[in-house]
Structures are given as C-alpha cells and as structure tokens.
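Encoded as structure tokens, here's the structure I'll be asking about.
Left out: one protein chain. Kept in place: all the others.
Showing subunit A:
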C-alpha cells in the first residue's frame, strides 16, 4: 500500500479491502453466486464452468471484496491451497441437491480445515446451501449436519440456504460476513 492509499484509508475515502476465497465442488453454483453479488451492469449472462480460477470484485457499503472464484473440478481442486494464505474469509458453496457428493464436499471441507494455512486462524467461513429451489434439495440444517459443521469450534461460521439463480439468500450471507470482524483478520496475523 502506498502512502497515498493509506492516507485515503484514514480519511475514510477508501474502503477496506478483503480477499475472499470462494470454494466448493464443481457445479455447486460458486460463479453464479458471485455473479449475482456484482453490480447488475457488470453481471455476465451465461455462466460456464470455471477453468482454474477467476478473480472478481464487488463492493458493499463498507467493504471492497476481491473474490477468488476457484474451479471446483477435481483436477483443479489442488489449486485451492495456494490461495489460503491470502484469504481473509471463505465462502464455501454446497449443491444441496447433490446428496451423492455430500461426502465429497465434506472431505474437501475437512481437508481445508486441516490445512496448516487455515487450521490455526480464526478465519470466518460462510456456507451457502445452494440450489434450495430444487425439489430434492436438502435443508440447510441437514446440510450442516452432514458436513458436521457443529465441529468447527475455533472459527466463526454461518450457513444460509440460497438460490443463486434468483439471488435469494445471498444478501443474508454477505451481511453476516461484513458483521464479522474482518478488518481484524486483514492484518496478516497468523497463529493466534
């Protein structure tokens, strides 16, 4: 950060920047969710499966988010961990209608939580139990049960049911994320 930026920050001219990692299995709706959070004039019409990852930005009243929209495809999942250090918050998206792969989502979540770059940080995690509009979707309670979220004791977390296509449930999640003491984690402090 240059001196000018710092000055702007102190004067409240510049919003606090937060890096967010958007993770979850392929087809869970990560890109769709982020697309909805962008200002309507910047939204993409067609959403295609992400290759590797893409970086998106959007702002709320108080924060400026930089989102790393990672691809959830099996062969790209090993990229995730390279961005753990930079992330100050995590959005984890689950396709609530994909019961078969709930174990896979749990496995990836457990791997994430046990990663040395994440394990000892009080990094906030926002879960979206997405695709709640589908007929055979599980409730967010059931999803959090299957993922054993109650075992996450040392990190603030929150789960919202969402429908990314219609944009339902997304604001609730972002509000929660803003409410957490993000600025605290934005200082690059680790091992608290």
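Note that contacts are C-beta pairs under 8 Å (C-beta built on N, C-alpha and C of every residue); 3 or more make two chains touch, one makes a residue touch a chain; residues count from 1.
Everything below uses one rule, namely that contacts and distances are computed from a predicted model.
Hidden chain, UniProt protein name from the list "Rab-GTPase-TBC domain", "tRNA (adenine(58)-N(1))-methyltransferase non-catalytic subunit TRM6", "BBSome complex member BBS1" or "Ras-related protein Rab-2A": "BBSome complex member BBS1". Note on the undisplayed chain: of the listed residues A:74, A:116 or A:179, the one touching it is A:74.
Interface note: of A:15, A:38, A:101 or A:155, the residue touching the hidden chain in the full complex is A:101. Note that of A:26, A:117 or A:133, the residue touching the chain absent from this view is A:26. Annotation for subunit A: contacts to the undisplayed chain at residues 25-27, 74-75, 77, 97-104, 107-108, 111, 136, 138, 142, 146, 148.
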